[in-house]
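Quick one: this structure, given as structure tokens, is what I'll be asking you about.
Removed: one protein chain of the complex. Kept in place: all other protein chains.
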Amino acid sequence: MKTAEQVAREVRSGATTAMAELNAALSAVRERNEELNVFLHVDEKGARAAASRIDERVARGEAVGPLAGVPVALKDNLCQNGVPTTCSSRILEGWRPPYNATVVDRLLAAGAVPVGKTNLDEFAMGSSTENSAFGPTKNPLNPSRVPGGSSGGSAAAVAADMTPIAIGSDTGGSIRQPAALCGLVGVKPSYGLVSRYGLIAFASSLDQIGPLTKTVMDAAIVLEAIAGHDPMDSTSLPEPAPSLVAHVESGVVGKRIALVRELVDGADPDVVASVDQAVAALREAGATVVELSIPEFRLGLSAYYLIAPAEASSNLARFDGVRYGLRVKRDDVTAMMEATRTAGFGAEVKRRIMLGTYALSAGYFDAYYGQALKVRTRMIEAFARAYRQVDMLIGATTPSVAFEFGSKTSDPMAMYLSDVFTIPTNLSGEAAISVPFGTGEAGLPIGVQLLGPGRSEALLLAGARVLEIADGRP
Amino acid sequence: MTLRNGWEMVVGLEVHTELKTATKMFCGCANSFGSEPNTSVCPVCLGLPGSLPVLNERAIELAMAIGMALHSTIAPSTFHRKNYFYPDMPKDFQISQYDLPINLGGYLDLPDGSRVSIERAHLEEDTGKSTHLGGSGRIHGADRSLVDYNRSGVPLVEIVSGPDIRSSAQARAYVVELRGILIATGASDGRMEEGSLRIDANVSVRQADAPFGTRCEIKNLNSLRSLQRAIDYEAARQVDLIEEGGTVRQETRHWDENVGATSTMRTKEEAEDYRYFREPDLVDLAPDQSWQDRVRAQLPPMPAERRSTLRARISEPVPTVLDAVEVVIDLGLDPFVHAALDRGVEPALALARAANELAGDLDGTSRLAAAAFCDTLLMEQRGELSATQAKTVLAELLARGGDPRDIAALMGYEQLSSDSLGSTVAGLIEEFPDEWTRYRDGDEKLAQFFIGQVMKVTKGQANGKAVVAELRARR
Partner (left out) sequence: MSSPLRREDVAHVARLARLTLSDAELDMFTEQLGQVLEHANDMASLDLEGVVATAHPFGLINVVRDDVVRPSLERDVVLAMAPDSQDHRFAVPRIMGESP
């Protein structure tokens, strides 16, 4: 399948049309969606309208954006005006937002064609897309395996060649982990680089939107299109989108990189081997690589599994049956709210709401939530110390390749542990990228993670590009 | 009202004021009272999934202005979420300031010379509004409620006093003085009946100089009358309870204006666990010196200062005049009075017309030019208009604006010439010889009698002062 870069170039030159590219995407969706359960909703009508608008503009000789005619899959926690948006939850079934997320507006402005909404773990809570109320998504590379999560549907859309690019959200690894498990590039941008307006919040201080793509260049193009200050998001960084595409081929000559022990400890041997080979490739390309231990990373999981549920318990309070979505009828409003929430939320969502409510409740706040926020401070300080020595960090994205369905569903703690390498960056609010490098068990892809300070996306993309070339995708 | 047997009440007030901004606290929806239900709502103030709040700069500045007027310290502050489920609150949490409010400390001096300390004045958002169907239209007994979210997200400042108030009259004076400050800063229109000022009172009792007793919080006192009655009732209830050997339970109580009593709403044990935590969708607020200076530079004089300025211009400070001064200062009408005094209007007349006619139609004062006010009063003072006519002209000016001369002409207010007034008075002297004798002998009260008779004859067309002048001339 063509990359987004190719599609946009050909649409602009007239070698293809947005409509032709859309038709190809739609037929790929028709072919495999039933088997893989990638899209929860395909907005064929809206997509055709967007595609023909692009084609008309090309015909009139008007300038079209960097994603002209590129079909894009949207994780179903992004609001799109008039298009069903469910967060893979019964509680939002049938809801159509009356507004666009900023990211959707920016994609449209860049010429992209939103094709539909992809499956996810309910409210983005999970690492396998098994927690969707509408059934799990299968990994296109091996349908007995999970695609990862929570952006599993978005990852699968690209991996199954349904769309060249997809948008996901990453709260504790939810872009990078499925990217790794599906053999894709996934970026968790610096907190505030991409507006969260219109992203249905899981954990507000951790959530970031980012791209899932086949190539590093496509990731740069998409990120450049969706990044930059948004007055609708108070936590949005004040500056316009950084220049990224121009830096993709910058290489790593003279860069200092640290292999972090805590980002490979406990990983499967084939994963560790891939990281080692990636280190060798970076050295080969002119970087200096040292080894480093950052013990604070070990506490990330604990802090994360208090902070994220605490914020989520409050963010998800609004789903009460009063204004939109599901309502289960009862005689008084409290009983109605309780019945609605009990029927509307799945087990994992309830588990995290319970955990977060507990962590914030009187008598436990200081011991749990308050303590977790201090650990977060320690995490940020530890990153800062590391970045005084090196330009970026390297490690594994996930401890293993894509796992079998059901292998971790009965043990929440085991599932939570699959996020152990990705969580530290969410806590610090800094940038990270996962790039495919080598394969492991059953020939499945392995993801290598590069981490950098806030606003280091250009650096990380250049590093990932070096690995992409070394892995045989020039 | 004083309490019996040496009991003393201890009262602290929490006053919530809606801020007079153009838009809501976190979104661009119009902050307008009384629009059609659910027409001033958007994804943000409806709490739709994915929406995010962004602070209204004007709301912050008005909050700072209130703090400055209350001698508070403007402090670096944060926003928290106060979590509880309620259908009129779209996100099922309220964004409010918690441990770090924008205004810390301060005080308010009352006209009687007492001082009430201010603990804090913080920003928060208002909720939507429910109407209850079935039953008596009240929440209890209703079987269905309807919610309008127009008010949801309207900016509020909550001003928390120290427990320094010792009587319901002082509580009232505090609210009145505070209301004057809110109006002066432009933060609020101060209208309690429309709910733009809402008060909770914390009441406890103790023997003089003993430690504070257990307090009860009385919610939602929406008029000065309710405030005074509720505090008096609650203090007396607590004294009765203690004297009968009982103990006061810490609880939230509801004031029923019709019954004239407070009743238990929620005990301490039933209190919500609000699970406060920092609002992650907002960043910290730390107004720097130059921002603060800008706000301070725009602060107009506060009621206390305006009160002494106005009093200084009054030669005869009799009680009715001083009462009028209070009303005029509370409602911010003193610029009209000053303008009139500058033009030579008698203080008593200027104050009376401002405290009665202008106070009766505050909305109208935006249409009333100070010059038109002065002209009307001068016409009255010169006897060109009777008191009744002058009031009618003012009412017209407040309703529609315009020139008082044109209005007087249009209404056919022929001025009563001194000739015809003279003959009317002469006729009355003949008609009432006994009264005239007593007046001539120095009984000034009889002047009122003759004015009344002249009014009767002229159907209110005469000017009282002109009548007195006529009587004096014939004495």
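We just call them A and B in the order they show up, numbering each chain from 1.
Rule of thumb we're sticking to: a contact is a pair of C-beta atoms (placed from the backbone, for glycine too) under 8 Å apart; a residue touches a chain by one contact, two chains touch by 3 or more.
Please read all numbers here as calculations on a predicted model, not as lab measurements.
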{"item": "Chain not shown: contacting residue from A:Asn37, A:Thr235 or A:Ser456", "value": "A:Thr235"}
{"item": "Touch with the omitted chain, as defined above, among A:Thr3, A:Asn23 or A:Ser361", "value": "A:Ser361"}
{"item": "Hidden-chain contact residue, picked from the options B:Ser130, B:Ser223 or B:Thr388", "value": "B:Ser130"}
{"item": "Contact with the hidden chain (one of B:Ile60, B:Val160, B:Val454 or B:Leu471)", "value": "B:Ile60"}
{"item": "Residue of B:Arg144, B:Arg225 or B:Arg382 touching the missing chain in the full complex", "value": "B:Arg144"}
{"item": "Missing-partner contacts on chain A, residue numbers", "value": "95-96, 98-99, 191-192, 205, 231, 234-235, 237-238, 296, 298-299, 301-303, 305-306, 313, 317, 320-327, 329-339, 341-342, 345, 350-351, 353-355, 357-358, 361, 364, 367-368, 370-378, 380, 412-413, 416, 427-430, 454"}
{"item": "Contacts of chain B with the absent chain, listed as residue ranges", "value": "21-23, 27-30, 36-43, 46, 54-60, 84-89, 127, 130-133, 139, 142-149, 219, 252, 254, 265-266, 271-273, 275, 277-278, 280, 282-288, 291"}
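Going forward, only the chains that are shown with their structure count from here on.
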{"item": "Averaged-CA centre spacing for the pair chain B and chain A, given as whole angstrom", "value": "54"}
{"item": "Chain A - residues contacting chain B, complex", "value": "77-79, 85, 87, 92, 95, 97-99, 101, 196-201, 203-205, 231-235, 310-311, 313-314, 317-320, 322-324, 333-334, 337, 357, 360-362, 365, 369"}
{"item": "Contacting residues of chain B [partner chain A, same complex]", "value": "43, 46-55, 81, 83, 85, 87, 90-93, 145, 147, 273, 275-277, 280-283"}
